[in-house]
Structures are given as C-alpha cells and as structure tokens.
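Would you mind keeping the following structure in view while I ask a few things?
Only one protein chain is missing from this complex, and each of the others stays in its spot.
Right after this comes chain A.
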Amino acid sequence: MTATGTAPLRKRAARPAPAKVPRRRRLTERRSKALAFIVLTAPMLIGLAVFRYVAIGWSFLLSFSEARRTISLGKWVGLDNYKELLSDERFRDSLTMIVLFTAMIVPVTFVASLGLAVLVNRVRRGRAFFRTAFLLPAAVSYVAAAMIWKMALFSGVPSGLANTIGALFGADATPWIQTQSPPLYWIVLVTLRLWLQVGLYMILFIAGLQSIPPHLYEAASLDGAGPWRTFRSITFPMLRNTSVAILLLMFIAALQAFDEFYAIFSTGASLGSEPVRTPLMHLYGVALQDQDYGVGSAGAFLLTLLIVLITLVQGRILGFARDKD
C-alpha cells in the first residue's frame, strides 16, 4: 500500500517546481503529502506512544501508589515510595557508588577512546583492520562478555587466565571477583567495560577527526608545530562538539550500568552478596524480583532525575549543542 502511494509522490517532488501552478493543484499536493506523512509515521508514533509514553506515564502514577504484586493504580500513598527508597541505606549507597563510578569511568573511557581514535586515524596501512578489531567487542553482548570474564579470564581457579599469568610470577590463585580487600573486582568490571565500550566511542571520534579540514594541519606543520601542539591547538578544539556529545552518551551509559555488574555478581539465586550494587540492580530486585512496582517506579524516576541533573550540569559547563564560534 505504501509503495504504490509513495512512488508518484517522489516523482513529483523530484521534478523542479514549475513557475506557475494552479492554486488548487498545489493544495491537493500539499494535502496528499501530509497524508503520506501521517500514514508513514503513524505506526511508529503509535508504537512509541503505547509502548513508551503510556508506559512511562503509568509508571509515574505507580510511583505514587502502593503496588505490590500488581500494576493497577488506586492505593495512593503520596511520596511514601520515594521516602522509603531514600531512607533505604542500600539504595543510597548504590547512588553514591554510581556517582563515584561515573566520575572515574567516564574520563578513563574518554581518554582511552580518543587516544585510540587518534592512533588508528594515523595508521597508514591496515587502518580498516585496526578500526574493525577495536570496534568488534561493541557487537558482543554484555552478558556473554561478562561470562567470559567471570569464568575464563578472572575465575578463582588456578586454571583461570589471570591466575595462570599470576602463577608465572609465583602468585597464588586469587578469587578476583570475590576479593574485597583490596577490591580486586573493580579490575574485572573496569576492564570488561572498557573492552566493550571503547571501540564504539573510538569510531565516533574517528568520524569527528575526519571532518577536520586537512589544511589546518598543513598550515600548522608549515608553522613548525609539533604533534602535541597540533593535538592541543587543532584536533582537540575541533572535536569539541563530538566530545560533548560523546561525554553525554558516556554519562548516561555509566549511570545506567546494570548488565555486567549483574552478570558478574549474580549467583543464580537472588541478589544480596554482591560487594557493589548499582541503582538499577537495586531496582531490579525491588520491582521485578520482589514485585514492588510502586517503589520500583519511584526509583526509576529518581534515577532519571539524577541523569537529567548531571546532563544539565554538563551542558552548563561544556555548552551542549552550542554553535561553533
């Protein structure tokens, strides 16, 4: 239906506009264009409305309602769900943890992916190979990767890869994920996250790098600027908009961390023994395991609020989507 409807439309649009078109014809053309727009976007918009916005609205109402083992509204409790969650020490701990985690992981991911992008962009031969090699992990599922990290690389048995390497230097087998003093599990979590994410951000940076006009570099090299000076004065400032957008994505990804934390620490039973817990892990336990959809929804909105706040602050400082001056 859509195919027959659009074909003549496109043909008409491609034709250069004639100098004088009767008013009636212009009107019908506009109307049929509007109709096509509605027909083509309606399924998408209806889908969005039903499966996103109605769900979000419902969840917002649930957050003010007592909803244990049900998602029907009616038992209004005001802000009780929010109060309960904020008075829960484990949830507060998880919020503190995720802010600290974000403060650490975002700069590390940023520097690593920008560095890789600059290096890969400089390689003269086999650039496509390196680009692909670094991007490939981005296609791996978080859970699958977490299983490899948990069971093959960092398992507590002597045959785990990390322990095998350690044994070469005379170290005893170490349970990486379970050791809390010092907190070795961070090595597992951070390496896993970097491996999964750096490649994707690297590609975005490479796209940014390639949009920098080469004549700037030519002028700089004529002026005798070294590589560091070139990076500081040309590359980094010219990447400003790319960097701001990537930072935004990184903040959101870090604050929403769940998959690898859950997969690394889950024991098959319910949660509880994990040394660190992200807010989403806590809310998963509350809403999906313990079936308290009221408190779970309240938590979802608290987390959203946190993300919005951090994004606004970031926008204030770095100027999100500000025009190049």
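Just so we're on the same page, a residue touches a chain if its C-beta (ideal position, glycine included) is under 8 Å from a C-beta of that chain, and two chains touch if they have at least 3 such contacts; residues count from 1.
Here is the rule we use: contacts and distances are computed from a predicted model.
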"glycine dehydrogenase (aminomethyl-transferring)", "Glycoprotein endopeptidase metalloprotease", "Urease accessory protein UreF" or "Sugar ABC transporter substrate-binding protein" - which is the UniProt name of the missing chain: "Sugar ABC transporter substrate-binding protein"
Selected from A:176, A:201 or A:261 as touching the chain missing from the view: A:176
Touch criterion as defined above, residue of A:57, A:126 or A:158 at the omitted chain: A:158
Chain not shown, touching residues in chain A: 43-44, 47-48, 51-52, 68-71, 88-90, 151, 154-158, 160, 173, 175-178, 180-181, 265-275, 285-286, 288-292
